[in-house]
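Every protein chain except one is present and positioned as in the full complex.
Labels for the chains are A, B and C, by order of writing; each one numbers its residues from 1.
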Amino acid sequence: MRISVQEAAFDAGAELTAFSTGLTSQGAVVTFTGIVRNSPEGDLQAMEIEHYPGMTEASLREMAQKAMARFALGDVLVIHRYGRLAPDEVIMMVATAAPHRKAAFEAADFLMDYLKSRAPFWKREITDGGATWVASKDADEDALKRW
Amino acid sequence: MRISVQEAAFDAGAELTAFSTGLTSQGAVVTFTGIVRNSPEGDLQAMEIEHYPGMTEASLREMAQKAMARFALGDVLVIHRYGRLAPDEVIMMVATAAPHRKAAFEAADFLMDYLKSRAPFWKREITDGGATWVASKDADEDALKRW
Amino acid sequence: MDVLYFAWVRERIGLPRERIETTAATVRELVAELVAREERYAVAFSDLAALRVAVDQELRDFDAPLAGVREVAFFPPMTGG
Partner (left out) sequence: MDVLYFAWVRERIGLPRERIETTAATVRELVAELVAREERYAVAFSDLAALRVAVDQELRDFDAPLAGVREVAFFPPMTGG
């Protein structure tokens, strides 16, 4: 299990290669990569991500441990950046390994649902018009009821 | 969109890097990688994958096109190997890119469901006890009814 | 017409493909012709529910017509992924 909260950019492909190396008896690996999307107007200058040092890594670790146990995973990876990101930069990534497909998919979905509503990150979009905090969606909170 | 039916091994991480390069306005990338699992007895010598040249690539292309349209994907990748594979070797991979998470996850799940029951591949396990064709599961066929 | 066999169908029939001259109107009639020929076909086609068929490389059912068809393939349910 690897958890990383970092400012530096990372290569999701290189992370997948590293994650896959040394897995045994795992038939399925799922990754999710989150990327900074431009605004509908195409004027996004940057996405700024604030977090709560101390709490962030602990909460991600707790989510990852829950996912490991609940879905009987072989391994799990969570990387999440903070700081100032440009459009099309990678924000975060999760990877899950399990003996079978269903568990690997569900665990990645579970991690994303928890990460969206329970990990202490806040996004702010900087456009030509100014800075706007991204609002949480009721749907994100509702998504947790699935689990 | 890239479809590859190949005997050669490939690096899923390098494929993810290539797939991600040049995406624009896509907020989410999901990958699934299928790996040869050992037998419960740990005596798997190889997994042999037979396919139907001519039909295989066309059917994968059709599935990928359906997924592109249905989930409004930015891009899709399908790689599937044939021939003789050792335990822990990568068998296949799909990658999907979409503006949002839900579509990317669903499209990957959709592709896997179709690929399992509609792409002309047949797996045979070679163990100390001999060679056994992998049986299809009713659940795999049932899974298509979701879509 | 080219007739192809895959996986255990190929093993039971003992060859991957063969050229067959037939006036069968449907896949089902073609199967009946083959089954009447030799025991190995009868064994391979003993349970059609366990088989799938592709006509000119498209999945079809056993009632698919054969007029103008160049290639028919028989195989067990697929197990890719």
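What we mean here is this: contacts are C-beta pairs under 8 Å (C-beta built on N, C-alpha and C of every residue); 3 or more make two chains touch, one makes a residue touch a chain.
Every value quoted in this text rests on a predicted model; they were computed, and no experiment measured them.
Remark: the absent chain touches shown chains A in the intact complex. Screening A:E7, A:E50, A:E89 or A:D142 for touch with the missing chain picks out A:E50. Summary of contacts with the chain left out: across A:F19, A:F71, A:F105 or A:F121, the touching residue is A:F121. Although one chain is not displayed, chain A still touches it through residues 34, 49-52, 54-55, 58-59, 80, 91-92, 112, 115-124, 133-136, 140-141.
We adopt the following convention: only the chains that are shown with their structure count from here on.
Hopping across touching chains, the smallest step count from chain A to chain C is 2. Here the CA centre of chain A is 48 Å from the CA centre of chain C.
One finds 23 Å separating the Cα centroids of chain A and chain B.
Centroids built from CA atoms put chain C at 26 Å from chain B. With touch defined as above, residues shared between interfaces to two or more other chains in chain A number as follows: 101. Each of the following residues of chain C touches two or more other chains: 81.
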